[in-house]
Structure formats: structure tokens, C-alpha cells
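For reference, the structure I am asking about is given below.
Removed from the display is one protein chain of the complex; every other protein chain stays in position.
For chain A:
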Amino acid sequence: MNQQAISDLITKMADDELVLGHRNSEWTGLGPVMEEDIAFSSMAQDQIGHALALYRIQEEHMGGPDPDAFAFLRPAAEFKCCHLVEMPIGSYDFSLMRHFLFDHAEAVRYESLLQSEFAPLQQLARKLKGELKYHTLHADAWILQLGRAGGESYERMQAALDTCFPLACGIFEPGEADQALINDNIYPGEKVLYERWLDNIYRVLVKASLNMPDPAAITPAYGGRYGQHTPHLQPLLEEMGAVLRLDPAARW
């Protein structure tokens, strides 16, 4: 097995979850209603947990670095997250749409990992199955409710979809080692996941009467997997790591 390719796959997955988990946690205390505030915060926490689980696989199975140091002390150019997760939270329509598009992508990816030849990823996929089910249920319920509510609600959800869609397509930026990972049955590759994801989100969007942009007509936001990021990432990383950097050797 190509260890470097597996490690890169894990890094990009974990970086997405870490950064989006932090972004979504910015809603804590500011959510539109208390019930939703709690649910959204809880899912943000889940995502940071997924990131930790992935960094731990690198540490324990691949001789990787300490997860805290890797997550909070790494320079932005070494992050492999996609641009979608870096964007500021904006208004709730944007954050909900991003949650919908991202969590469906995550669900498709982990579902494929249930068949991975790399045992630690397969085990993690099994462990997270129920959690991801809830995340997509939550996202779908909101997309349907707000998409079908008409008026301003519908317009804002459609606008959020138009904004988020090219960014979300960037989740599936092809990797150099994809073919090696496919050959080793680590995962089915970005192209296959992208197609499955389109099918899944389309099914929900149609019910919500939202128009999915034509995938052939947009430019996916690529670059994140190769360390090219939006200007929003650096300030976020500085904030995330502020406490750890006060004394990186401190024991908690």
C-alpha cells in the first residue's frame, strides 16, 4: 500500500472536518433558535471529533505527528482543506447549505470507506455511520423546509446553493495518487464519489424545488488540496491555535 497516498487522503479529510467544525462552532450561541443552536453546535463538535480520529490514525498507524501539534501548529500552506470549508459563516442560509453539501459529501466518502482495504479507515467508517446519518437527516429536513417555504426563504436558499455549489465541487478535486488508492482498494477515487454525491444531493434538491447548477457550467474551486487557500484560512488558523501557541509544551 502507498502509505504517503493514504496519509494525504486522511489529511485532506481531517483538515476539511477540523476547519468546518471550527467554522460551524462560530454559530454557538447565535443560532436562529435554541433547538437549532444546540443541534448545529453538536454536529460541529462531531466534526472536530472526526478530525481527531483521523489524525490519530496517522499517529497510531502511520508514524504521524501528535494530533494537537499537527492540527494547530501547521502553516496554512500545509493544510489540504478545500475552499468550501474556509469561507466565513456568512448568514444562516449559507451555513446551512454548506452543511448540506459538505455532510452529504462526507457521508458518501465514509460509506465508500466501509469497503476500504485500509482497516483503520474501515473501522472509523463503521463507527461514524450513525452520526453521519443524523447529520444528513438534519440537513435534508432544513433544505426541504426552507426550499419549499417559498418567498424570501426559497430565494435565499437558491442563492446560497448557487454560491456554495462550485465551492463544494472543490471537495472532489482530483488527487495525484487517486489511481494508486483505487488500485489498492483504499477508496473509489474522487470522480466516483463526486458522481454519487451529485445523485444524492440532486434527489433532495429536486424535492425542495431548488435548481442544482449544471456541473458542466461551473468552475470547481480547486487548489485547496495542493495548499492553495483563500485569504480566510490564515486568520482562522491563527485563532484556532492561539491558546496552544501560548505554550505548546504545556500539559492539559
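Simple rule for what comes next: a contact is a pair of C-beta atoms (placed from the backbone, for glycine too) under 8 Å apart; a residue touches a chain by one contact, two chains touch by 3 or more; residues count from 1.
Basically, contacts and distances are computed from a predicted model.
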### Summary
Complex minus one chain; that chain's UniProt name from "Ring-1,2-phenylacetyl-CoA epoxidase subunit PaaB", "Acyl carrier protein", "Phosphate transport system permease protein PstA" or "Aldehyde dehydrogenase family protein" is "Ring-1,2-phenylacetyl-CoA epoxidase subunit PaaB"
### Message
Touching the hidden chain in the complete assembly: which of A:141, A:159, A:206 or A:243 does that?
### Response
A:141
### Message
Can you say which of A:42, A:123, A:163 or A:234 touches the chain missing from this structure?
### Response
A:42
### Query
Mind pulling the chain A residues that touch the left-out chain?
33-36, 38-39, 42-43, 133-134, 136-138, 140-142, 144-146, 148-150, 207
